[in-house]
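Only one protein chain is missing from this complex, and each of the others stays in its spot.
What follows is chain A.
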Amino acid sequence: FGLSLPAVAVLLVALLCLDPHCRVGSAPICAHGPSGCHIPSLADLFDRVIQHSARMHSLSNDLHSEFEQYFLPSKNHIGKIYRKCHTSNILTPNGKDNAQKLAREELTEVILKLLMAWRDPLFQLHQSMAHQQDFNSFSSNKALEMGDMAHELRKGVEKVAEKMRVLGMLGNSVTGLSAAEAMLPLSDSGEAMSDYELLYCFRRDSNKVQNYLKILKCRIVPEHDC
């Protein structure tokens, strides 16, 4: 151990010489009121959330392409293997008109439902990919990141909903999501879905989420991007 007694003494002296008033404390972020602090507006929140969802979708797209490229060379196979995604029970608008007909609250709820439904399956996916040697570590990391992003996105959308509720934009018809909503990725036949199927389904659902968020944003805070 390299530290000798003089070095220790020096350190002690240095510590003693520190300003006793300089203590680490936590200061409130916006102590001086709104002018001293930048509270993100609803538009900012929406932007952040949309960016998040875009990133998440891009990750799922990459993973799906890798899977398709390395493990399923023949495209014709794809169509025949599909089983129903576990989120197909959730009613989601499949067109612009349908989406625009939905109320904000419903749209928000759909988004939250989707994100909630994917919490466990994504974790499962990552686990499964990490254990298999077919995937390289890069893909496994992507799956992990994807799962984290879905989780954060859900939290973010919840915050947005909260903000909207505070602002009076949302009615109280949005019910809190219960744990019952969390689904297990089980297909009709009860078998666990394969990794590829999970990837395929999640790619689609992340696209839905991104699209719904954009609609919601342009409906609630129509600014320069809309």
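Methods note: contacts are C-beta pairs under 8 Å (C-beta built on N, C-alpha and C of every residue); 3 or more make two chains touch, one makes a residue touch a chain; residues count from 1.
We take it that contacts and distances are computed from a predicted model.
Chemist: Which of the following is the UniProt-recorded protein name of the chain this complex doesn't show: "V-type proton ATPase subunit", "serine C-palmitoyltransferase", "Trifunctional enzyme subunit alpha, mitochondrial" or "Prolactin receptor"?
Modeler: Options "V-type proton ATPase subunit", "serine C-palmitoyltransferase", "Trifunctional enzyme subunit alpha, mitochondrial" or "Prolactin receptor" considered; the missing chain's recorded name is "Prolactin receptor".
Chemist: Extract the touching residues of chain A with respect to the undisplayed chain.
Modeler: 54, 57, 61, 75-76, 78-79, 82, 84, 88, 92, 94-97, 99-100, 204, 207-208, 211, 214-219, 222, 225-226
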